[in-house]
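This structure is in structure tokens; I'll ask about it shortly.
Missing here is one protein chain; the remaining ones are kept as they sit in the complex.
Moving on, here comes chain A:
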Amino acid sequence: MSLHHHGVPREIRGARRSHLSRRAVLAACGAALLAGCGAGEADSTSPEVEALSSPTPSPDVPPTQVPVQRAGLPTAQAVIRPVRLRIPAMSLDAKVDAVGIDARTGDFAVPPSVDRVGWYRHGPGLEARAGSIVIAGHVDSAAQGRGAFFTLRTLAKGDRLTLTDGAGRGYGFQVVGVEQFRKTRIPLERYFARDGAPRITLITCGGPFDESTRHYRDNIVVTATA
């Protein structure tokens, strides 16, 4: 009952927002009808999210205390990898694969199966005290239909998500920003930073779809903090 009650205003909020953005697009298109449509929409960024990526200043070490370390060969750092992502507001419960870079393209290797999402194993894991833990998933695919992150763009500030590690321990986070960028302008360094506040970054595709190239124009970025 309370779940249902909670669900209703969310739906309305989502609907109103998409209606608003559609109206904005319509207005822009109306103004630029002769110039042609589709070029007007600006990236939507969040200053709060931007603030999270500023690195914390390192403490000044007095010159007499030079850090000295035993220079043995480096060993692998213990990283806690997420294995499951739950986002109740999207009715999402997805497996998380550890992924890296597509060697052919240099792009993020999003898991081919669209019902799974990929955690960037080169960045921080759940143990992170700084930096961005990145998880990307498909919005959809031509072959498999809707992806795990199909409704990612409908998330709103305050929505909750839970990542679970291999030992079954849950880590809770809350959405602090939903942003949209053209892929040509997205500041990826900020979202793949290993400094700044510890945070979760969820990424998928969005915006207008180009039928000829089979690509979405934009990326949707959701940022959450503990």
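To be clear about the criterion, a residue touches a chain if its C-beta (ideal position, glycine included) is under 8 Å from a C-beta of that chain, and two chains touch if they have at least 3 such contacts; residues count from 1.
Operating definition for what follows: contacts and distances are computed from a predicted model.
In the listed set "GAF and ANTAR domain-containing protein", "Peptide ABC transporter permease", "Extracellular solute-binding protein" or "Lipoprotein", the entry agreeing with the UniProt name of the missing subunit chain is "Lipoprotein". Interface note for the absent chain: among A:V49, A:L126 or A:C205, the touching residue is A:C205. One chain is missing from the display, and on chain A it is touched by residues 18, 21-22, 25-26, 29-30, 33, 37-38, 41, 63-64, 66-77, 100-101, 103, 105-108, 110, 120, 122, 136-142, 144-147, 149-150, 153, 183, 188-189, 191-192, 194, 203-209, 211, 214-217, 219.
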